[in-house]
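The structure under discussion is supplied below as C-alpha cells; questions concerning it will follow.
Missing here: one protein chain of the complex. Every other protein chain is in place.
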Amino acid sequence: MILLWYILIPAVAAPVAWLLGRSRPALARWTAVAGTTAPLVILAGQWITKASALQATFAARGPGPAGLVAGSWIADVKATWIGSLGISFFLAADGLTIIMLLLTFALGLLAVLASWRGITKNVGVFHLMILWTVAGLAGVFLSLDLFLFYFFFEMMLIPMYFLIAVWGHEKRVYAAIKFFIFTQVSGLLMLVAIVALVVIHGRETGVYTFDFTQLLGTQMAASTAFILMLGFFFAFAVKLPAWPLHTWLPDAHTEAPTAGSVLLAGVLIKIGAYGMLRFMVPLFPDAVHDFRTVALVLAVIGIIYGAVMAYGQSDMKRLVAYTSVSHMGFVLLGVFAWNTLALQGVILQLVCHALSTGALFIMVGGLQDRIHTRDMGRMGGLWQVAPRMGGTAMFFAMASLGLPGLGNFVAEFLILVGVWQVSHWAAVLGAVGLVFATVYALWMMQRAFQGEETHGWSFADLTKREVGMFGAMIAALVLLGFWPQPLITTARQTVTGLQEMTAASSLAQPRPTAEAGDPAAEAAAAPADDASGATSLADDEGAQQ
Amino acid sequence: MKAGDLLTISPLIALTLTPVVVMLFAAFRRSHGLALGLTLGGLAVTFGTLFVSASRTARVVTPLVTMDAYALFFIGLLTVATALVAVLSWSYLGRLRVRPEEYYVLLLTATLGGAALVAATHFASFFLGLEILSVSLYALIVYPVHRADAVEAAVKYLVLAGATSAFLVFGMALVYAEAGTMSAAGVAKLVAGGLGSQQVVVTVGIVMILVGVGFKLAVVPFHMWTPDVYEGAPAPVTAYVATVSKGAVFALLLRFLLPVSSDQSSTLFLALAAVAVASMVAGNLLALRQDNVKRILAYSSIAHLGYLLVAFLASGERAGVAAGFYLVAYFATTLAAFGVITVLSTGDRDADQLSDYRGLGARRPVLAAVFAVALFSLAGMPLTMGFIGKFVIVTAGAGSALWALVIVLVLTSAIGLYYYTRLIVVMYVRRPEELELAGAGPAARVAAAGGAAGVVVLAALTAFLLVFGVYPSPLLRLVEHAVSTLPWP
Amino acid sequence: MLGLLWLIPALPAAGFLALVLLNRRLDRTAAAWIGAGSVGLSALVALLVCGSFIVSPPAGDAYHQVLWTWMDVAGFAPNIGFYLDAVSVLWVLVITFVGFLIHLYSTEHMEHDEGFTRFFMYLNLFVASMLVLVLADNLLLLYLGWEGVGLCSYLLISFWQKDPQNVYCGRKAFIVTRVGDTALIAGLFLLFTQVHTLEIQPMLAAAQESFVPGSAVAVAAALLILGGAIGKSAQVPLQTWLPDAMAGPSPVSALIHAATMVTAGVYLIARTNVLFTLAPDARLIVAIVGTVTLLLAGFSALVQHDLKRALAYSTISQIGYMFLALGVSGWEAGVFHFMTHAFFKALLFLAAGVIIEALADEHDIFKMGGLRRELPAVFWTFTIGAAALAALPFVTDGFYSKDLIIATSLGSVDGNLWFYAGAIVGAFVTTLYSFRLVWLVFFGERHTEVSRRPRRRQLVPLWILAVLSVVSGLIWMPPWLAGFHPFETFLDTALPPIEFTGEYAHFAESALGALVTISVVVVGIGIAWLLWMPWRRGTHAFSESPAVRPLAAYWLGGWGFDWVYERVFVIPVKWFARVARNDLVDHVVDGIAWLNVAAWRTLSAGQTGRLRAYVAVAGFGIALVLAVVVLR
Amino acid sequence: MASVSLDHALVLAAILFAIGFAGLLTRRNLIVVLACIEIMLNAGGLAFVAAGARWGQADGQVMFLFVLAMAAAEVAVGLAIAIRFRQSLKSLDVDDADEMKG
Partner (left out) sequence: MTILFTIAAVVAVLSTLMVVTRTNLVHALLYLVVSLFAVAVVFYTLGAPFVAALEVIVYAGAIMMLFLFAVMLLNVGADSPLRVPRLAWVGPGILVAVLLAEVVYGLTRQTQPLAGVEVGPQAVSEALYGPYVLGVELASMLLLAALIGARHVAARARDEEEAAESMERARGLSETAGEAPGQGAVDDPGRLTEEGDA
C-alpha cells in the first residue's frame, strides 16, 4: 500500500499548500518541502528494507496477479477503476521505479528550495502546481496500467503549463502553449496506439484490458506492430526530446521559472526514456529492432546537433536546455542498443543528467535573480565577482561534458560500450559528441565566468542555502562517479527482467557486426549476461504481495 | 391508447402541463420568482414521472412514441439541463428589459419538443418534436427584442430552420412514398437492407431528412448559422441551443439511423464520415484566432459534434455507450462554459469579448476556475469528463477500425488546444498590474446579487465534471443500461 | 611497505580537497605548505614504496592493490586498483620528485599572484590525476586519470583567466586532447568487446591468445590507442595545442607540458606494448609519426622568437624521439629518454621562468642577451640543460638516452635507414636550436634590465635538476663505453628488451655508430656558435631575407597546421552555429502553425454573415451529397 | 395509370419545392423569403398527400395537417420577427443583417 502514499502525499499537500499560501506564503513553502521530503523518506525506507530483494539474483517472479510477467516487482497495488473498459488502478514498483521516484522527490524538493527567494507572486498556487506535478510524476513512474500511465502522463501537463505560463519569463505564453501542444499531440497519438493494442489483444484473447502485463506479448502483424510502436515512439521522442521533435524544449526551459526548469529537465523529460524502457520496447521488440538504425541516426544527430546549437546560443538558459537535447541523445542510443550495459548506462544517465542539468538551471536561475539577465553577452568575468559560484559552475560544466570521475562519464561510457556492441559507427559518433560537449561547456564558462569583468556587476556570492544544495549535488555526482554500484544493483533486476521480456524477439540477439574479417569470437560474445533463455514468460508463482 | 399508457407517457404529459400552468399563473400575476419556481417544480415532477414510466412494462405508446430506457435517460438529461439553464437565466433575465415569464414557458415547450424527439419512433412525432423545439427557440433567441444582433440571429435561425424543415418534410414524404412506412423500425430496416441503387428515391429521402437533422446538429455544410446565433442569442439560450437542441436531435439520429454504422461501404456512411471530418477540421480551424468567446464556443461545438459523429459511425453497443457518455460530458461542459458567460453578462451586452475575461483569475477566481475546468474538459484533458469522453470515443473508433477518423479526431483536437489555452492565458496569465496598465476594457460589471444562484449551479457542474472525470464507472453503467434497449444489430 | 601504494595518489588528492574546502580561510604560507607539502609527502612515500619494490621486488615483479570495485555491470567489472611494476615505479618517482621540485619553485614564483591557493589546488589535482593515470590497473581508471590531467592542463593554462587569450589557449588544449581521447575511448570499447575486460595485464594476455597478429582487430586497437597517445603527447597531427599552452605560468609548462602529462602517451604505448607487438604496421605508424614530429618540431623551434615556445617545440621534438623509439620496439629506450628528458626539460622551463620573471615578463629572446654576468646561476643551469637537450657527449644524460634511441632506430629489428637519417638530422637541428637559445639569451649585449633576482627556493630546484641532468644518464651506459646498465635490467622485468638484430645492428651498437652521432652534435654546437655569436647580425639578416622569410614564417607558425584546422573544423562549426542559431527545425514547426492560421483566415472569410450565403453553402452541401448518391 | 399520375404529383411537389428554394436563394426581401419557405413546406405537404394517396392510407393527410400547423406557427413567429427586423435594421433586406461575421 506504500505505493499509494507516494502519489497521495504530494497530491494532498498541494491544496494544503495553496490554502496556507493564501494567508502566509512561508507556510506554503514549508508544506511543499514536507510534501516532497515525506515521500522521499518513506521511499528511502522502502529502498533499504527491500535492498535484499533487489540484491537477490534475478528469478522470474514478482508479486501481483498471475499474469505478471517476468519482472522484479517488489510491491504492487491493484484495484479495478473503470471495469467496463477493462481499466484497472494498477501500481507496481521495481528497482527502476524506486530510482525514478527518488529522482522525482529529490528534484521536487530542490525545485522548491531553488525558488525560495525567487517566487513572490501568489506563492500558494505556485507550490500547488509544483506538488501537483510531483504527484503526477510519481503516478507516471508507478502506474503499470497503460490507461493509468496515459492519465498521469497527460495530467502532469496542466500544472507544468501553468508554471511556465504564469511564472515564466518574457516569451512564456508562446513557450507554454508550444510545450502543451507538442506533448498533448504526441500523447494523443500514443493513446490511439494504446487503444489499438488493447483492441487487437481483445479481439485475439477476448479480454479487453489495459493491464500492461497482460498486453505483453500480444501477437500481431509486423507492420501493425511497427505502426503502434511508432505511436509510442512519437510520444516518448517528443518527451525525450529526440532530434526532430525537440524544438519545444529550449523555449519551455528558457521561459520556465527556475523550479519549472529543474522539474522539466530533471524529471519530466525522463518520462520519455522511462516510457521507452518500460512499455515501448517490451511491447514491440521486433518493431524496435527494425526501427533501430533510424533511431540511432536520430540519436546521433540529436547529440551533435544539440551540442552545436548549445554552442551557438547567447542565452545561458537556452544553452543549458540544448545540452539536455544532446545528453538525451545518449539515452536514445542506449535504449535502442538494448543490452544490459547500455540499459544500466541509460538509467545512470537519467540520474546524473538530472543532477548536473538541474544544478546548472538552479545556477542560471540564481544568476538571473541577481543580475536580471540570462544573456551571456552582458556577462563575462563573473569569476572575480563570485568565485564560489564560478567554481561550482566549472564543476557542473565539467559534469555536463562527461568528465571521468563524475557520474555522467560512467553513464555515457556504459551506454557507448553497449552501443558499440550493436553498431560501431553510432558509438564512435556518440564519442565525438563528447568533443562537442567540451566545446559548448568551456565556451559557456569563458563567456560567463572567465575573461575580463567589464560590466561592473557586483552581487552576493552563493548563499548558505545554495551552497548546501550544490554541495549535495556535487557529492552525489562524485559518489556516482566513483561508486555507482548501489544504483546498478537496484536497477539490475529490472534490466534483466526487461531483457527477459524481449528474449524471444530478434532484439535479444546481438546484431552481427558487418565489419569484414571479424574473428568468430564476435559471435561467441553473446549478450554480456548469460540470462538463461527462459522462453516461457508467464511463470509467476509469487503470492499476492 | 389504453389508460395504462398514460402512465407510460407521464413524463411527456408533465412536460406539457408545466408550461400551461406557468402561462396561466403568469396571466394572473406576473412575478419572475413564481415563474421560475413553477418551472423548476414542473421539471422536478417530470423527473419523478420518469421513474413511474420506467416501472411500466408497456413501452410502445401509439406508434409515435416509445418510452424505453433510452428515451427516459435522455428525457432525464434534457430535464436536468433545462432546470440548470432556467436557474442560470434567472439572474440574467432580471437584468434584461423584457418580461421574463414567457421565457420560461418557451423554455418548457422547447424541452417538451426535445422530449418528444427523444422518444420519437415515427416520422410524425419526429417532425412535431423538432418543430416545437425550433419554434420555441425562434422566440427564445430574439427574447431581448431591443438587441439588434438578437433579431439578426433569430432571422437567420428562422429562415434556415424553416428551409431545412421543408427539406425534412419532403424527405419524409419521399421515404413514405417509396417505403410505405414512417416508423423508426421500418426506416432502420430500410437502411440496414442497404440503400441499393434500386431504392435511389429512398436514399434521396433519407439524405433530405439528414439535412434537417444536420442543420439542428450544426454539422459542416449546415454549420454557418452557429456562430451568429450563438453570438446574437442571449447566453442562457445559447447554452440551451448548444446542449438540449443538439443533444435531443443526436439521440434521435442514433435511434433512427443505427444500422448505418454496420456497412462501412454504403454511400450514407461515406457521406456522414465526410461530414464528420469536415466538421472536426472546420470547427477547430475556424475558432483558431477568434476573439469573440461565444463564437469560439460555437465553432468548438461544431467540432465536438464532429467527434460525436465519429462515435455514431463506430458500430456496436460500445459506440452507443461512447456517444451517450460523450453527450453527457458535452452537456455538462457546455452548460458550465456558457453559465460563466451568463453570470458575467450585463443587461445590454453579453460578456463575449476577450477583454471581459482579461485577468478574470484575479478578479473572479471561482468563475475563472469553473471556466478553466470547462475549457480543459472541452480540450479533453485528464481529471475532466471530456478526457474520459474523448478516450471512450477513440476506443469505439478503434474498435471498428475507423483509423482515418480517429487520427483526424486526434490531430484536430490538437488544434483545439491552441484556442482553449488561449482563453486560459487571457484569464490567468496577464498579471493584474499589467491589467491596470493596459486600461482594462469595459469589463462587464457583474450584478453581484443575482449571480449567486448561477455560481452555485456552476460549482455543481464543475464538481460533476471532475468527479465523473476521475471515476466515471457509475455514469458509464447508467449509459450502458440506457443504450442497451436500442435494437443493436 | 608496498601496502602504502594507495597513499601516493591519495595525498595530493587530499591536498586538493583541503585547499578546495578551506579556500577562503587559508593565507599564502598555509596554502603553500598544504600544496607543496602534500606532493612532498607523496614523493617521500613513493621513495619508500619504490625503494622497497626495487630492493625486494614482489612476486612476478609487480604489485597489484585493489581498493574497491568501481562498478559491476554484467561481466564488466573494472575496479579502483593500482598496479606497480618497473615502468610505473619510474613514472611515479619522476612525477612525485620533479613535481615536488616544481611545487617548491612555485611557492616562490607565484608569490605575487592573487590566485595562489587556486594555483596549488589545480597543481595538486594534476599530480593526483597523473599518479592515478600511471598507477591504474585498468584502462578505464587510466582514462579517468587521462581526462583528469586534461582538465587540469586546461585549468592551469587558463589560470590567468582575466585575459581571454589565455582561456582560448586552455580551451584549445582541452578540445584537441579530447579529440585524441575519443580515439582512446573507442579503443576501450573495441578491446572490451573483444576480450571482455579492461584490466591491463589480463587484457594483454587475452589479446595475445585471441588476436591474430596483424589482423584488423589488433591493428585497429593499437591505432586507436595511438590516436589517444598522439592527442595527449602533442604529436603530429594533434600537436598544435602545446605551443599555445605556454600561455600558462612557467611551473605549469615545466610540470605538465614538459615532464609529465605530455609523456602520458609514451607511458600508454609502453604499458600496452603487447598490442603493438601484435600489430607491426601500427608500430610502423608510431615510428613514422615520431620521426615526422621530431623533424617538424625541430625546424619550428629553430625560428621561434618566444623563449617558452621554442622550448615547447623542442618538447614536441623530444617526444617525437620517444615515439620513434617505441615505434621501432625500443620500449626501454623510449622510457629512458622520458626520464632524462623530464629532468633537463623541467630545468630549462624553470630557468626560462626565472629569466622571464627577471626581465619583467619579456618573452622575446632577441630582446634578452648578455645575462651571463647578471644571472650566473641561471646561466650555468640553463646551459647544462641545453647541453643535455643537445646530447653533449659523455657529460649529459641526454647523450646516453638520445644516442640509444638513434642506435635503436637503426639497429633494432624494425629499425631502418630512413628512421636513422631522420634521427640524425633531428639531433643536428636540436643541437642548433638549443645552443641558439644559449648564445642569444646569455651572450651579446644586454637589451633589457634585470629587475628581479631569483630567490633561493627557485635556485635550489634548478641546481638539483642540473645535477640530475648530468648524473641520470649514467645508469644506462652504452655497451661500447661500459657494461654498466642496471636501469636496463630493472626495466627488463616489465618491458621486452631491445634486440639489436636489424641488418645494421652491429654498426649501430658499435663505437663507430656512436662516433657518428657524437660528431654530429659537436659540429652542430660549433655551427651554432658561429651563427649566433660572431655572425649574429649576418644570420639575422639571412633569416630576414625575402627568399628565406616566408619559409621561416611558415615554420614559426608550426607548419600551417593551425591555419588548416581553423579552415576545416573551427569555421564551419562556428558558421553552422551562427546560421542555425534559432533552430532550423523550429522553422518547420512555425510553418505548420502558419498553415493553420492561413486556413483559419480563409475559412473565417467564408463566414460572411449574410444569410443567403449560408443557405447557398447548405444548398451546395446537399447538392454534392445527392449527386454522390444518385451517381454511385 | 394511378401510380403514373402519383409520380407526377411527386414531380410537381419537387418542382414547387425547387422554385421555393430558388426564391429563398435569390430574393432579398424577408417577407418573400418567408413566403418561399411556405411554398417549400406546401410542396412537402403535397408530396405527403401524394404518398398517402398511393398507399391509400390517411397517414399522408395527417402528416399534411401537422405540416400545415407547423407552417402556420412558423409564419406567425416569422412575421413577428420580420417586424422587429424592420424596426431595428430599418429595412427588410436580409443582406443588411451581416453585423456578425468572421
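Letters A, B, C and D mark the chains as written, and numbering starts fresh at 1 in each.
Just so we're on the same page, a residue touches a chain if its C-beta (ideal position, glycine included) is under 8 Å from a C-beta of that chain, and two chains touch if they have at least 3 such contacts.
Because the structure is predicted, anything quoted here is derived from the model rather than measured.
Asker: Please provide the labels of all shown chains that the missing chain touches.
Answerer: Over the full assembly, the chain not pictured touches B, D.
Asker: Write down which of B:71, B:142 or B:296 is the residue touching the left-out chain.
Answerer: B:142
Asker: Could you tell which one of B:10, B:91 or B:125 touches the chain left off the display?
Answerer: Considering all chains, including the one not shown, the answer is B:125.
Asker: Considering the whole complex rather than only what is displayed, give the residues of chain B touching the chain that is not shown.
Answerer: 1, 9, 12, 16, 19-20, 23, 61-65, 97-99, 102, 105-106, 109-110, 112-113, 116, 124-125, 128-129, 131-132, 135-136, 138-140, 142-143, 145-146, 154
Asker: Pick out the residues on chain D that sit against the missing chain.
Answerer: 1-2, 5-6, 8-9, 12, 15-16, 19-20, 22-23, 26-27, 29, 31-32, 34-36, 38-39, 42, 45-46, 49-50, 52-54, 56-62, 64-66, 68-77, 79-84, 86-87, 92
Operating definition for what follows: only the chains that are shown with their structure count from here on.
Asker: Can you compute the centre-to-centre distance for chain B and chain D, using the mean CA position of each chain? Integer Å is fine.
Answerer: Taking the mean C-alpha position of each chain, the two centres sit 26 Å apart.
Asker: For chain A and chain B, let me know how many angstrom lie between their CA-based centres, rounded off.
Answerer: Centre-to-centre distance between chain A and chain B: 43 Å.
Asker: Let me have the rounded angstrom distance from the C-alpha centre of chain A over to the C-alpha centre of chain D, please.
Answerer: A distance of 66 Å separates the two centres.
Asker: Any chance you could list the residues of chain B touching two or more other chains?
Answerer: Within chain B, residues 155-156, 159, 163, 167, 227-228, 290, 418 contact more than one other chain.
Asker: Which two-chain combinations qualify as touching?
Answerer: A-B, A-C, B-C, B-D, C-D
Asker: Which residues of chain B touch chain D in their complex?
Answerer: So the residues of chain B in touch with chain D come to 123-124, 127-128, 131, 135, 138-139, 142, 145-146, 148-149, 151-156, 158-159, 162-163, 165-170, 172-174, 176-177, 180, 182, 227-228, 231-232, 290, 295.
Asker: Contact residues on chain C for chain D in the complex?
Answerer: Touching chain D from chain C are residues 604-605, 607-612, 615-616, 619.
Asker: Under the stated contact criterion, what part of chain A meets chain C in this complex?
Answerer: Where chain A meets chain C, its residues are 178, 243-244, 246-247, 250, 308-309, 311-313, 340-341, 344, 381, 383-384, 391, 394, 398, 403-405, 409-410, 413-414, 416-417, 420-421, 427-428, 431-432, 434-435, 438-439, 442-443, 446, 450-452, 482-485, 488, 515-519, 521-522, 525, 528-529.
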